[in-house]
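Take this structure, written in structure tokens, and hold onto it; I'll ask about it next.
The complex appears here minus one protein chain, its other protein chains still in place.
Chain IDs A and B follow the sequence of writing; residue 1 opens each chain.
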Amino acid sequence: MAQQFVGERSIKLLNCSRESTAAMKQYFKNLQAAKAAGEPVVWTATWEPQEIFRVMDINIYFMVHYAALSAAKQLSMRYLGNLQEEGFSKDICRYCGQRLGFVLDKNKEDAPWGGPPTPDLEVKSCVDDLQDKILEYKAKALGFPLYLMDRTWPTRVSKGMWHTWDTEDYRLEYAMKQYRQLIAFLENFFHRRLDMEKLKEAVRNTVEMFRLWWEVDQLRKTIPAPITTADHYSNIIPIQFFRGTKQGIEMLTKYRDEVKERVDKGLAAVPNERIRLFWPEIAPWFTPGIFNAFEDKYGAAFVFDQYHYPEWFHQVDPEKPIESLAKLYAAPYAEDYANAPGKVEWTVEHARDYSIDGVVIMWAESCKAFCNSLLLMQRALSKVGIPSIIIKGDIVDIRDWHDQKIKSEIGDFIETLDPSRRPESKRRATEFLEQMGSTLR
Amino acid sequence: MSSFETMQRYYREHDIALKKWKDEGSKVVMYLCANVPEEIIHAAGMLPVRLVGDPLIPTTVGDLYMEDSYCSFMRVIFDQILRGNFNQADAIVIPHSCDAIIRGAKYLWTVKDMEGIEFPDMYWVDMPHNKDLLAYEFYVGRVRAFRKEMEELSGKTISDDDLFQAIEVYNKNRTLLQRIVALRKTDPPRISGTETLQIIGSGMFMPKEEHNRLLEELLREIDSLPPKKGTRLFLSGSCLDNTEVMEFIESCGAVVVGDDICTGDRYPENLVELLPDPVEAIASRYLYKAPCPRMVPLANRIKDFSQKVRDSHPQGVIFYLLRWCDSNMWDYVALRDELKEFDIPHYYLDMQEYRLTNPESLKTRVEALVESIEG
Partner (left out) sequence: MYVTGIDIGSVASKIVILDEERDVINYVVMPALPSEESASTVFSKALEDKSLSRKDVAYIVATGYGRVNVPFANKMYTEILCHAMGINYLLPSVRTVIDIGGQDSKAIKISNYGRVENFIMNDKCAAGTGRFLEVMQGVLGVEFSKWGDLVAKAKSTASISSVCTVFAESEVISKVTQKVPLEEIIAGVCESIAIRVSQLAKRLPIERDVCLTGGVAYNKGVVQKLGESLGVELLVAEIPQSTGALGAALMALRNYKALKN
């Protein structure tokens, strides 16, 4: 068998970045132990009300993490190959599909970290055409039930949509109804009661976590950047996987403190930072080293990226826990965040606020749920004078990652960038954002 | 001109009725996809006309704004909307159908805003993925909201009576079309797949009252249509809004006796059942009808597919998927496994262009399938 391309790890500057993987590993071990002890285990997605499960002592796991982990362990090709042998098109979504490929694998002895425990139940909202179908195949293969909720779609577009929770009442009501139904179901299924006071506390914890994340995001505006995407992506573990918990707050507090310390001391992630880059798409999980690849040669730092959340997240009211959860997870955010025009707006807005010189947009063909509106983003950026480049790659599949070619293209792109254009692009970006939404019904 | 020829003409030219209505000062609302509750538009005194692409026109404007890895059907629609091909319409209605369709609508908004390209106002109608009680209640709310929007657009109040009348016209249309569909399944079939698409499709470009009249006439003359010859095939997959592919398949020694596409057998399925509240009645029909591949759970689609195959008694199945048709790509394995019960061969074609760009390749596959059946 040929020697495949092996992805590069990223360079982490912060202690908490290194600790977060260990924390996740421990979490995983605890999960396996919980399963062995007969405790409830549920698979769900990050953008579901994690807090409900936490306060009911239901152990949750996210197969999206497993997809990223398998990719990092260079196992994607094998798992994706399983899907093809089963008869699925080779053009199905690889990021989501890979999890099914793992489930179908005939030899799980080398499963990373010993493999996730089979759950008692999977809970998910229908957010697109394919994820629920994949879940049905998985659930059938492993013999557990599936509980599907639903997410609604906006019926209007307005300016700065992704900035506000403000959505049509009927969407919020539907989301809240579904969450109440979910709670009742879980109470019956797992023979336990949800304590509303505990849920309020969990929501308070989540709110605090988003507030801390927001603080870090403000600190990242500093020039030169105190950290890069390389560190930031290690710290998504708490915000994505430990929401509602005190542990999550501790981890993010450490993160905020370490970043703040660097800012106070004037420490730059890239000492000779000259060029500031933005990576708005999902990362190639098998080779996060790409984020450090241009530091030495070009003084180019990836200073901003995809995991950012609007300020209103930490303004929801924990005293109304179900409403808060509905606002966070089921009302407008996901659709406005991942799709045009919201995506186009935040691309320009962040490019302005983070003093970006160039945007690197990775085009992962098979993932349309997130990887869409790319030409619209490019167009918007060109209107405000911020150069961008689209490179073909993938989130988990190394076959679509031509490392040398990609590095050489990005390198050439960086050489065309000019930091002296920043004030002008900022001005034009502000103008552009004011215009957006002005011609709509 | 016979009724069938009239229908073929409307299907080919798309805008005969549209032009007439506009000339008379009436409103026309174009809609994309069978998940839009047409009865509401009809009850508002406006003409619903389906948005379809054109296989002869290559995409140009749209390519500036839409990346290559996008559903080849929606890409064509997107391009044509931006080119102004539908600017005579008073509005465009886009449902939350599959991702490609509803996301395409978001692309349209963005382009309108950023580039100032004009096209008719868009209305989006949300639709749940699942069909439980909460989803139903939600959807009834959406149809009610849609009624209000159409009232505002038409400048006319839609009374419950108007709705009941529309339901009656549409139910009659569905009943007549179901009789047509049944004629595909006889042995030998009296109507080909191509003719089915034309007959059903023509009604999407004219008032349903007129379509009903033409259908009644056609059904009277049905014995004059010759029986069709060929290996019986069932077609499953993405929406086909023109006859290019169907015709080509049927030129390879096959006749397509059944399908599960929204412009074919599925369109007239499920009558509206009368309830005291006509909005609930309409919402019920559209939510609970034979599943579009975008609906969940997959288990429902498997059942429906199985029933349709059973009803058509084909000798083989062709899965024909357009480029990046996610719902169908994921459903395929389950449907293929379901076919084992029938012990008939199938061929799976995915990532097809909207236009038939490589007919030789399709020819070989269909002919080989036919050969393996005929022995």
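Quick note on the criterion: a contact is a pair of C-beta atoms (placed from the backbone, for glycine too) under 8 Å apart; a residue touches a chain by one contact, two chains touch by 3 or more.
In this text the structure is predicted, and so the values were computed from the model without any measurement.
**Student:** Among B:T60, B:S159, B:S224 or B:S372, choose the residue that contacts the chain missing from this document, as touch is defined above.
**Tutor:** Touching the chain that is not displayed is residue B:S372.
**Student:** Just name the one of A:Q84, A:Q218, A:N272 or A:S382 that touches the chain not displayed here.
**Tutor:** Only one of A:Q84, A:Q218, A:N272 or A:S382 touches the chain omitted from view, namely A:Q84.
**Student:** Could you tell which one of A:K73, A:R204, A:K383 or A:H402 touches the chain left off the display?
**Tutor:** Of the listed residues, the one touching the omitted chain is A:H402.
**Student:** Considering the entire assembly, which residues of chain A contact the chain that has been omitted?
**Tutor:** Residues in contact with the chain left out: 1-5, 81, 84-85, 87, 90, 398-400, 402, 404-405.
**Student:** Can you list, in ascending order, the chain B residues touching the missing chain?
**Tutor:** The list for chain B reads 345, 347-348, 351, 358, 360-361, 364-365, 367-368, 371-372, 375.
Everything below uses one rule, namely that only the chains that are shown with their structure count from here on.
**Student:** If you average the CA atoms of chain A and of chain B, how far apart do the two points sit, in angstrom?
**Tutor:** 36
**Student:** Please output the residues of chain A touching chain B within their complex, sorted ascending.
**Tutor:** 86-89, 91-93, 126, 128-130, 132-134, 136-137, 146, 148-150, 152-157, 170, 174, 177-178, 181, 339-341, 344, 363, 365-366, 368-369, 372-376, 379-380, 383, 435-441
**Student:** So in the complex, the part of chain B that touches chain A is made up of which residues?
**Tutor:** Checking each residue of chain B against chain A gives 64-67, 69-70, 96, 98-100, 102-103, 106-107, 109-116, 121-126, 128-130, 134-135, 138, 141-142, 145, 293-294, 296-299, 321, 324, 326-327, 329-334, 336, 348, 350-351.
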